[in-house]
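A single protein chain has been omitted from the complex, and every remaining protein chain is retained in its original position.
When the chains are written out, they are named A and B in that same order, and each has its own residue count from 1.
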Amino acid sequence: MRKKCISIAAIILALTMLFSLSLIGCKATSSETTAAIETTQAAETTAAAETTQAAKETKAGVTEVEFFHTFWVPEMLKVIEDSIKAFEAKNPDIKIKETRVSWTDAPSQMMTSIMGGKSPDIVVCNPPMVASLRGINALADMTDMIPEELKNSFTKSAVEIATNQDGRWDGLPEEGCTWQLFYRKDLFKAAGLDPEKPPTTWEELVEYGKALTKDTNNDGNIDQWGYGWPVQAENANDYWVNYMMQAGSKVTTYDSEKKTWVSQLKGNEALTGTKFMVDLVRTDKISPSGLVDMDWEAVTNGFVAGNFAMMYNGAWVVGSIHQKGPDIEGKWGTALMVAGPAGKASRGYPNAFNILNASTKKEAAFKYLNFLYTEKTASGLTFVEELCKAGGALLFTNNYIEYAKKNYEPLLLPFVDGAQYSVAPPMDPKWETFKALFVGKTVQGMLMGEIDVQSGLDSLDANLTELHAMQ
Amino acid sequence: MYFKKSMRNTAIPYLFIIPSAILIAAIDLYPIISGIIDSFLNINLFINRPIKFIGFENFINLFKDRLFGIAFYKSIIWTITILAGEMIIGFFIAWLLNRDIKGRKFFRLMVLIPWVIPNAIAGIIWKWIYAEQYGLLNYSLSKLGIISNYKSWLGSSNIAFWAILTVALWKAIPFVVLVILAAMQSISKDQYEAAEVDGANEIQKFFHITLPSIKNITIIVAILTSIWNFNQFEIIQVTTRGGPGTATLTMPIFSYELFLQSFQVSYASSAATIMLIIMIVPMYIYIKNVMAEK
Partner (left out) sequence: MRYASIKRKKIIGNVITYALLIIICIGFIIPFLWMISTSFKQPDEVFSPTPKWLPREFSFKNYVGIWKDTFFAVYFKNSIIVSIITMIIAIIIATLSGYGISRFRFKGKLLFSIILIVVQIFPGMLMIIPLFTIMNKLHLINTYAALVIAYATFAVPFCTWMLKGYFDTIPVSMEEAALIDGCNRLQVLYKIIIPLALPGIVAVAMFAFVLSWQEYLFALTLTRSEGMRTLTLGIAMMQGEHGRVNWGQIMAGSTIACIPGMVIFLWLEKYLIQGFTMGGVKE
């Protein structure tokens, strides 16, 4: 044993000598090596300095708050930047550091940072992410921080997202979006439909869709589809859930006695909604199965090119069409998404600002959030309202909805009106996992005709139930 | 080429090796071993629970998991198809380049281009080419009259798998060409001349002289590229992320989903461990051949 220790010590000693030798060594080449090592050291020090700086507080007395968000519209980013400048000017002891990430990468990036012990202070979450983080108790309770007045300003659906099962607030509803129907008036006319009367029910959607699905160049292939929606990646989940909700399904519910979530995918409503969605492609044939590779932008491109006469898409797409399709300006319209058997229930929810439990700067973080909701800009709107305006999005407060009705361009009005009918996805903490592993694959498989609706739903129900059982 | 005995000293070699040995032990071997250990635990970042040893439960669950079955199957088809494709096409191009032609350097350079493009970037480029609306492929094919309607290349599970496989194949061929061509060029001309005197044709020469001379290197390149292809993650991740449906769900994508999208760390580790087990035999053959080559 002792011998071993000695030999290890000898090795370490030799190693040290070896390295020092390599620095002194033969004169002929030593300068080069030293230079190289110096560069390494220099580079490492800079790197280290930058990381420490990025990680925690900088100079004495200044608290650095990390703000992790998913905004991407340039105009919205500008509002964020302006708000940070204004806030820092008023609060020289707090510094806000932005971290931008795309929606697709947000969950994994957020989890890696939480797990890595370098969690950001403020995060932007969509409802499923709120649910997941809530499930692992990662969100800070903000109930006592948020002024009552602010709490009361939000719409009911927004409050549902921002509060947990016990009614505690762990988020502030912020910019949100609703999803509605886009349609091509020119193609409606060409198909003999009234361009001012878009469909309002499932049945009408299918009926109109059939009239609009055409082989315009008579080559035996359909090149104009009646209806489309994005199914690529997480879209598959988001829209599928909504079709089920249009049919009245609750999708997954919380059993407050047993304190567990229960899958409702076995219910008739879930079946009706799923079947309706799949039939659009498989039976009614008013949508192509190629949707499975389409994100919002690909569907929009198809809409602009005339391949889709109608589509179900988000509010931000209005601006995108203005940009992409100057040729079809005036030839397209927007309307409330059609109602299912359970009435109007289109996609729509606010995202939320959340403060993480792991944050050591909750107060400074909340100070900034509160600033966003109270500080007015030159235009008389608060920063968070400016943010929503810049993105053509909605703040889910009655005040802002009134404002938007008066000020937004006509094409956006259905998206504003739709806020009152909008439904948010289920707040099941296991949904994010469920979605990542099973939903996309199964929903896309059903649309491509590889899995039939009943067995697809059965397997999804089994998967979700199994996830719920995991403790 | 070693130092003479008198120059040797038992401690000295270790001094040279130790920095690297310590580093490799710390950053390569330790993670590998701890990954294998993880696969017997129950770590799941979305569930707060005590970590404990659960034996082979993860592995048993994997074998019951329908998705694992799909990923395994896809990975095997993926690897074997690319292997066959890269070998046939790679050999053919190498053989063409090995002929007595002018401008060999130029042609060789052109063929090597895909090899030097980073995998992730290659994925992005091809995604753009496959795009349904503004993509080059649909436009060119319809211009040439091969298709009358724009196809959704990544939008149906059959086509998507082969479309992405094509990208991986495109990336894989140049390396095969490079190595096989170098090996072919090292075969002495005399053998061919002797065969020509005997009246052997091109095909006979290929099978009787070329192939036997480069057998060992062929095995090495086949195994090596297969290991790479089996582990191909980047191209699939930036193009289809395993979709649509389960069309391109190979084992690396599956493990990644388990790991970074649902945070089932232990379950993902067990999937990765199975990948490791699958690769043991090819690795063994590879090392044997590499050692023999020396």
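Here, contacts are C-beta pairs under 8 Å (C-beta built on N, C-alpha and C of every residue); 3 or more make two chains touch, one makes a residue touch a chain.
Note that the structure is predicted; figures quoted are calculated from it, not measured.
Enquirer: Where does the absent chain touch, in terms of which shown chains it meets?
Expert: The chain that is not shown is in contact with A, B.
Enquirer: If I consider the whole complex, including the chain that's not displayed, which of B:A21, B:L211 or B:V281 touches that chain?
Expert: Going through B:A21, B:L211 or B:V281 one by one, B:A21 is the residue touching the chain not shown.
Enquirer: Could you please point out the subunit B residues that touch the chain left off the display?
Expert: 1-4, 7-8, 10, 12-17, 19-21, 23-24, 27-32, 34-35, 38, 93, 96-97, 99, 101, 107, 109-129, 133-134, 136, 139, 170, 173-174, 178-179, 182, 217, 220, 224, 227-228, 230-231, 233-234, 237-238, 251-252, 255-256, 259-260, 265, 268-269, 272-273, 275-276, 279, 283, 286-287, 290-291, 293-294
Enquirer: Residues of subunit A in contact with the chain that isn't shown?
Expert: Within subunit A, the residues that touch the unshown chain are 18, 21-22, 25-26, 28-30, 33, 36-37, 39-40, 43-44, 46-48, 50-51, 54, 70, 72-74, 99-105, 109-110, 112-113, 115-118, 232-235, 295-297, 301, 305, 320, 324.
Note that in this section only the chains that are shown with their structure count from here on.
Enquirer: Using mean C-alpha positions as chain centres, tell me how far subunit A is from subunit B in Å, no decimals.
Expert: Here subunit A and subunit B have centroids separated by 34 Å.
Enquirer: Touching subunit B in the complex: which residues of subunit A?
Expert: 11, 14-15, 18, 107-108, 111-112, 115, 132, 135-137, 217, 219-223, 231-233, 288-294, 298, 301-302, 305, 307, 429-430, 432-433, 436-438, 440-442, 444-445, 448, 450-451, 459, 470-471
Enquirer: Going by the contact rule at the top, pick out the subunit B residues touching subunit A in the complex.
Expert: 11, 14-15, 18-19, 44-49, 66-67, 131-134, 148-157, 160, 240-246, 249, 257-258, 260-264
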